[in-house]
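For this depiction, one protein chain was excluded, whereas all remaining protein chains were kept in their positions.
Going by the order they are written in, the chains are A, B and C; count residues from 1 in each one.
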Amino acid sequence: MVLEHYWILILFPLLGAAINGILGRRFPHPVIAWLSCSMVALSFLVALLSFFNFIRLPEDQRIITHHLFTWIQSGNFVSEVSFLLDPLSMVMILVVTGVGFLIHIYSLGYMAGQSGYYRYFAYLNLFIFMMSVLVLADNYLLMFVGWEGVGLCSYLLIGFYFEKKNAGDAAKKAFILNRIGDVGFLIGVFLIFRTFESVQYLTVFQAVSEQFAVMGTEFGVLGAITLLLFIGATGKSAQVPLYVWLPDAMEGPTPVSALIHAATMVTAGVYMIARSAPLYSRAPETLFIIAVVGISTALLAALIATVQRDIKKVLAYSTISQLGYMFLAIGVGAFGAGVFHLLTHAFFKALLFLGSGSVIMALHHEQDLFNMGGLRKYLPVTFYTMWMGALALAGVPLFSGFFSKDAILWKTFAAGNEALWLMGVVVAGLTAFYISRLMFLAFHGRERSEKQHQGAPDPSPKEPSWSVTLPLIILAGFSLLAGFLGLPSYWGSNRLEEFLAPSFRFQFSGQPAAAMEHAHLTEVILTLVTLAVAFFGFALAYHFYIKNPQVAVRLANRFSWLYSLLRRKFLVDEIYDWLLVGPVQRLSQTILWKGMDVRVIDGLVHGTASLMQAWSHRVKRIQSGYARLYATWILGGALLILFYYYWISP
Amino acid sequence: MISATHYLTLAAILFAIGTVGVITRRNVITMFMCVELMLNAVNLTFITFSRFLDQIDGQIFVFFVMTVAAAEAAVGLALIVVLSRHTGTLDVDQANTMKW
Amino acid sequence: MFGTELQLTLLLLIPGFGALVIAFVPSRKIHLLRGTSLFFTSITFLYSLLFFTHFDPGAETMQFVQKVPWLNVGVLHIHYHVGMDGISLFLVILTTFLMPLAILASWGIEKKVRPYMFFMLLLEVGMIGVFVSLDLILFYLFWETTLIPMYFLIGVWGGERRVYAAVKFFIYTMAGSLLMLAAILTLYFFNEAQNFDLVEITQRLSLNQIILPFPVELLLFLAFFLAFAIKVPLFPFHTWLPDAHVEAPTAASVILAGVLLKMGTYGLLRFCLPLFPRASAALAPAISLLAIVGIIYGALVALVQTDVKKLVAYSSVSHMGFVVLGIFAFNLQSIEGATFQMLSHGLSTGALFLLVGMLYDRRHTHLIQDFGGLAHVMPRLAALFMVIMLSSIGLPGLNGFVGEFLILQGTFLENAGRAAFAASGIVLSAIYMLWVYQRVFMGAVQNDQNRTLTDLNVRETVILVPIVLLVVWMGLYPGTFLRRMDTSVQKVVDRIEQVREPQIYRVEYRGH
Partner (left out) sequence: MTLIVFYGLAATAVTAAILVVLMNRAVYSALALIVCFGATAGLFFQLGARFIAAVQVIVYAGAIMVLFLFVIMLLDPESEVFLPSRLKKVPGFALAFAVLFTLILFQAADRWTAAQVLTGPIAVTEGASWPGGEIETLAHSLFRDYLLPFEVTSILILVAVLGAVVLTRQHHEKE
């Protein structure tokens, strides 16, 4: 019963968004909040019920489609509004509605008393709706609806504090960079339709598994399709070269950063590629590109994260870096591992963001890490839960991040990409460093906040209300436990991967990747290496920021060029400005508008007119006013006519 | 032996004289009379053709030309009177305000 | 009346009668004048809905046809021949739909209300006539009929440089349409039946009963094409549009962008393609190139505008480039997409002009720098502007996407490179639109004059809400529209396919 109509879960948030968006301005705040939260709660409930029914089905029946209506039909092109529930979308929808629900609850407290309350919740609900559409869609075009839809919500929510210019800029930047990726996605969809005459997943996958049974070597149409779709993913999931919007997106409210820019939307790219595994697994060139892009993004972002002062920026770069990990996983063909990391990351990164939100709230919107410190005694719940998230991120054993990150690195190594693995390990070390730096600066050491020292009426920061702490605790629980869904092979069975297996059944399986699958010893050794590097990063952070804070300053002075390069994020924004934004604006302004339009085209038009006028000024002299002159002209004309008739044309 | 050429040549000469008059004379009334002269020359042509083609229509045309000439003379002379009163001159070159 | 031969003629007569009535209302009674014109345009709209409900989507021929001899002067046989198919149906309804809204948006007109309303109604007659006439001479007459009221609407009720803009508009359009007239007459001399009947000529052409030598066909095509390209406007014939829009009063802008531009693309679809398929096919690459240049160029120039109306005007150049691109990709998806895009562009750009007009009514400026932070003072207007803007930049789920998607999809089947270049317009449209939105509505209120602005009143809300509803409907369930276009568009495609080499759309698979 629930399973047949699982799709109604998307309607609740839409309803909430519509009611709040249209009428919400007149509602009191509690009505708005509870309406919005209960709608998402209902969605989550449906998702959960579906899940329990779902796992009771035999494995080969775990694909449930539901057709709603035909959206666009033109000739042989058909795009349906229909939904597909399979293990992959099941996992995703649970994450989206579950984490989404927690963040709605969190927002109750975080957004309390702010203006535009109704807008906030309407947007948030709309986001859940769009994300559900994205996840549940059964064809590429409907996915694109959700894909752009979440981009829109992200735009709206980043720009929520629209009176701040930065927020407006960041929102615009996010939307535009996403759009660039979306164009790639869209062209990919065109190519899919041209090749397979359908955009429906199952039809396409069926076709691809029949027609591309044997792996070719040259870069063909599948390579093009997958690469184009991947361009879409680089936009949405903030990969090189389109990642620059995500750090700026931190201008939005913190719960938004947690939900959209950490847990769900940015992972849509990973989801999309995992969904298209049958295509990607047949395009090794693209996979290699993805792996390289993923690991370089991971490395670049991790490096930048080590020197950021803004607590949210650190987490933003951390998110980019972790997304890079996921793409690395996909790039080496380990779709399951990528999704696994997506899942654990959703929990611990949401937790970290929400924790940082709690800190920011307690400090009255102070975001600079160097103005924090010693918060441990004021915010105990935040402190403990955030440490759990941090440990999970750093990949400490038994925490969720450990399992998923380890799975990725092992799969990378197993696929024979030792260089990528090595870089992954370095990133693990950097991750441990920057997250412990964040924790040490914020919660340990002395109190540096000016607000703490000045005699404000409420000098000591306080833990916010239950609606903030409850989601923290629940997410901390998940951060700790979620890893056990996917145990490494030397330990137990990877239940998540087994669960997801049907979704990847059209995947190309002729790869030699599984050769080292059961080399347990190697796996353990590699894990230990990673752990050692991560511990080194942790120790370094401890040394720099707790034991001996001067070392960090000295190092920064010593390598000031490197430090400032990192501080200024490798100047990527500036380079984009200099290379693209500026020239395009100048081109449009001076060459196209003032030059082409005003000078050339209008010049031609006006030139024709002036030419006419100038000639008219000359020709008008014939109209001299002398009747006798006119008579002479007439006579001349008569003569000409006579000439013509008697000599030229007798 | 007299032929059509005689009459037509005479008409041509009269017409040319009229034309020269219209163009060279500056007195509006004289110009007008020269126009009548030209019309007269044309009438002569019509009659000649009527005679030598054995068709009465030429004479009919002359008849109409005369009536039109009469009407034209009436209106034209009225205009000349008005012009003379308005500008105080009969010099056609002085009445050159209608230009450009 | 409905069901008789006169049913379509009545559609022309209602606004015509309205214009007549307006001419006899005393010019001082402003409210009566407004009410009368609103009444007649609304009646026209309601009546036009009957055509929507009675339309037979499967019919191969023109529907609601009336054909009577009109002028039979010697060897000239001009007919009064009107009819509708799936392409013109929606354009007619778009016209009748936008007219009452445009009249409502003209409440601010205080000067010379009577001739204003008269011209509006006359314009409606002309526009409907253009979309329903099936005789070349009749078409030409209606085509010119739209020119005169618009000329006066811009030239009398426009802004500061209205005369310049009106004359520019008039001469540009006239230059094109005179060429078209010459081409119509030339076509007549090749037609042994000595008439101007579009349906008949098309049929005779396709049966090779009229034989146009290829150079002649090319010249005739170019003459028609130029007239339509100026109207569209296609780059580089577009420079009249920004001036006309900036100076035109709001309602005229709405009609200009909403309907008059569509006459150009409609003409391409109705005349150029069926009459001159070989020339169309031969010149398609060049025209597509112009369209793509227009898409990118319009968007880039829109980016740097300082005047909101000019920005929207240049965005029209960009969007209409998509339509032309779709028409000249010659397959069902692209042409259907182009037709759909005409409708959505008419709605969303019309609405944008309405919104800009509402801002102008309050602040008497179009300059972006004079605004800022308006979302604080006018949340409703900001929200509606957002929806319309999203529709304009083609967000899936709203109308703009469906058209753009189908156009690009169809173009991709025809030529992947074209589609890829044109797709960059999608990014650029987002850039200029979001940027202008940010500068107008976001940020803090800088200018004190902006602090006291009032939000939308009831009349303005009534104007905008139907458009928004239609925008959402078209985006979510385009089937309503696409299904009725199928047969008619297929006919156009078949006509082109008749003369074209069979195209290989599908690429070879790798592997096997």
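Note that in this section a residue touches a chain if its C-beta (ideal position, glycine included) is under 8 Å from a C-beta of that chain, and two chains touch if they have at least 3 such contacts.
Please read these numbers as outputs of a predicted model, since none were measured by experiment.
Q: What shown chains does the left-out chain touch?
A: Counted over the whole complex, the chain not pictured touches A, B.
Q: Using the document's contact rule, name the residues of chain A that touch the chain not shown here.
A: Those residues of chain A that touch the unshown chain are 626, 628-629, 632, 635-636, 638-639, 642-643, 646.
Q: Pick out the residues on chain B that sit against the missing chain.
A: Against the missing chain, chain B presents residues 1-21, 23-27, 29-30, 32-34, 36-37, 40, 43-44, 47-54, 56-57, 59-60, 62-64, 66-75, 77-82, 84-86, 89-91, 93-94.
Operating definition for what follows: only the chains that are shown with their structure count from here on.
Q: If you count the contact pairs for each chain pair, which pair has the most?
A: Per chain pair, the contact count peaks at A-C.
Q: At what distance in angstrom does the C-alpha mean of chain B lie from that of chain A?
A: Once rounded, the distance between the two centres reads 94 Å.
Q: I'd like the Å distance between the centres of chain B and chain C, where a centre is the mean of that chain's Cα atoms.
A: That pair's centroid distance is 60 Å.
Q: How many angstrom lie between the CA centroids of chain A and chain C, rounded to a whole number?
A: 37
Q: Give me the residue numbers in chain A that touch at least two other chains, ranges are fine.
A: Within chain A, no residue contacts more than one other chain.
Q: Report the residues of chain A in contact with chain C in the complex, numbered from low to high.
A: 25, 69-75, 77, 141, 144-145, 147-149, 152, 155, 159, 162-165, 167-169, 171-172, 175-176, 179-180, 182-183, 186-187, 190-191, 193-195, 197, 211-216, 218, 220-222, 584-585, 587-589, 592-593, 596-597, 601-602, 605
Q: Can you tell me which positions in chain A touch chain B when the two form their complex?
A: Going by the criterion above, the answer is residues 620-621, 623-628, 631-632, 635.
Q: For chain B, which residues count as touching chain A in their complex?
A: 19, 22-24, 26, 31, 92-93, 95-100
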